[in-house]
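The other protein chains are all here in position, but one chain of the complex has been omitted.
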Amino acid sequence: MLKVEQLGIRFGGVVALDGVSFSVAEGEIYALIGPNGAGKTTLFNCVSGLYVPTGGSVFLDGADISSLKPFERARRGMTRTFQNLQIFEHMTVVENVMAGARIHEKGGILAHMLGLRSVKAQNAATRRQALAHLDQVGIADLADQMAGAQSYGVVKRLEIARALATQPRVLMLDEPVAGCNAIETAEVDAVIRDVARMGVTVVLVEHDMHMVMGLADRVHVLNQGRTLAVGTPEEIRRNAAVIEAYLGATEAADA
Amino acid sequence: MVTILQLIVSGLTVGAIYALVAVGFTLIYRASGIFNFAQGEFFMLGGMLAGIAMASYGLSYPVAALLACVITVIFGLALFLLGINPARSASPIQLLILTIGASLLARGLASAILGKDFVRLPQLLPWDVWRIGGVVIQVQAVAIVAGAFLIVSAMGIFLSRALTGKAIVAVAANTVGAQLVGINRVAVISLCFALSALIGSLGGILATPITLTSYDTGVMLAIKGFTGAMLGGVGKPYGPVIGGLLVGLLEAFGAGFLSSVYKDALALVVLLLVFALFPQGIFASRSVERV
Partner (left out) sequence: MRNKLASPYAPPVIIAASIVLISCLPLTNFQVRMATLLFIFSTVVLGKNLLMGYAGQISLGHGAFFGLGAYTVAIGAARYGLSPWLLTAMSLPAAGVIAWIIGRPILKLRGYHLAMATLAFGSIFAMVLTNAVHITGGPDGMALDMAAVRLFGMTPRWSWYWICGGVLVLAMYLLASLLDSPTGREMRAIHDSEIAAGVLGIDVAQAKLRAFVISAVFTTLAGCCFVMFDRYITPQSAGILRSIEFVTMTVVGGLGSAIGSIIGAAIFVVLPQFLTVFHEYEQAILGLILVIIMVLLPKGIAPSLAGWLRSRRASSC
């Protein structure tokens, strides 16, 4: 479903990514891990279109989307959440999710301005679906609260609900449980499994090893902008090079 | 050929003023991120106050100039300490609007208290014009360019040598970092406003003998100064100076060859072109935003 070939990017003289490739099958949960500064978020930004890579290509369901802007990629079915949270603070929780459904809503601007009955009916339908997504992540009771006033854990889940509203084929999650407590982490974990079961391809960046190893089908380890190893969680756990990258050479010798 | 030289002379003269506006504007912008729309009013106040002090109150030139500078600096400090600093939670656009309000306030007060007439000031040096090979150079114009050069050089030395100056540079580079090493951000930015106001009033006093000043001249000066700052780029120290001079030259040549009626519009067109072609200024290096 998603294929990345030889992606590379440099900022000035710094090579942040160098020849990274991977491919993810439909419905698979694919995790990107690596020490700080390995380039995970940079890779994310390149794949989702926020950065323009200096080399390489990105394919979505066989089609080359390398030159498409983020909003064009979203319309093809690729969306993402953000590490530093980009919710719409001045809108309510449910309105945030409704905004996610925008690409599936109809009507020209004239119809919207005239307030036709069809527009109102569509509003109601969109709201119902948004509430369903909120229910899926467990925050439906906060629907009409201002998004800007919510706690960190709620906002993290709101971002996921909002991304789901786009009905994505590929969902990219940037540290979905960073800063969450054990209960919240378990809830997000369950949501991701549900989503993957529905056929959505999930790519996530995470530092929580416990969660990643339990959740991911395959794991891709990055270090200093390059691919260090790719494999199932068990294979990665035993991989000496990976252990060395995370813990240092002397620790690896002791392991 | 003579015409071209003449245009260069007038372009550099006017450009020196724009360069001063650009420098004052950049000083505040780099240290605090604030877009000071009232920058032009510093020039207006300097010229107007000195002119009225001499004409209506019979003060001598040096005393009038000193008085004008003091009042303008007070205005600049008041703008920051009473207006901008208290509005801590305001967004950048709200702060811009605040400075627009301050500009309106200054203009309104000037037109009401000092009158709507143009104000004159005597020349700095006793001579009127010099003629060099058919080109007429107003001596005051030389004074303006020389004065601007002195001011900018003094600023440069201050910023790189004096401890206080270096504190300004530190705040400009990394506000939090500077505060962490004990630099008082409010004091530094207040200083920037005071310096900016001082540069402005001096520039206004130098320029008035040639350009004349009225309550209204601040806005276009601010816009042209900003154009100069954009053209030259706020990243390098000499950027605003070159930018301001360029704007002056473009304006002079435009007025000479195209149309003198629309010469103000020319600076605006240049501004739009700069936005379109060089969003980060001619001398700036490209940067990437981190998400």
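Worth a mention:
We call the chains A and B, going by the order they appear; numbering starts again at 1 in every chain.
In the analysis below, contacts are C-beta pairs under 8 Å (C-beta built on N, C-alpha and C of every residue); 3 or more make two chains touch, one makes a residue touch a chain.
Please read these numbers as outputs of a predicted model, since none were measured by experiment.
Among the chains on display, the ones the left-out chain touches in the entire complex are A, B. The chain not shown here is touched by just one of A:Glu105, A:Asp217 or A:Glu244, and that residue is A:Glu105. Within the full complex, the residue among B:Ser103, B:Gln138, B:Ser196 or B:Ser214 touching the omitted chain is B:Ser103. One of B:Ile4, B:Ala87, B:Val129 or B:Leu258 touches the chain omitted from the figure, and that residue is B:Ala87. Residues of chain A in contact with the chain left out of this view: 48, 50, 69-71, 73-75, 79-80, 82, 86-91, 95, 98-100, 102-103, 105, 107, 109, 111-115, 119-120, 122-123, 126, 162-163, 165-166. Although one chain is not drawn, its touching partners on chain B can still be listed: residues 35, 82-83, 86-87, 89-98, 100-109, 111-112, 219, 223, 226, 230, 261-262, 264-265, 268-269, 271-272, 275-276, 279, 291.
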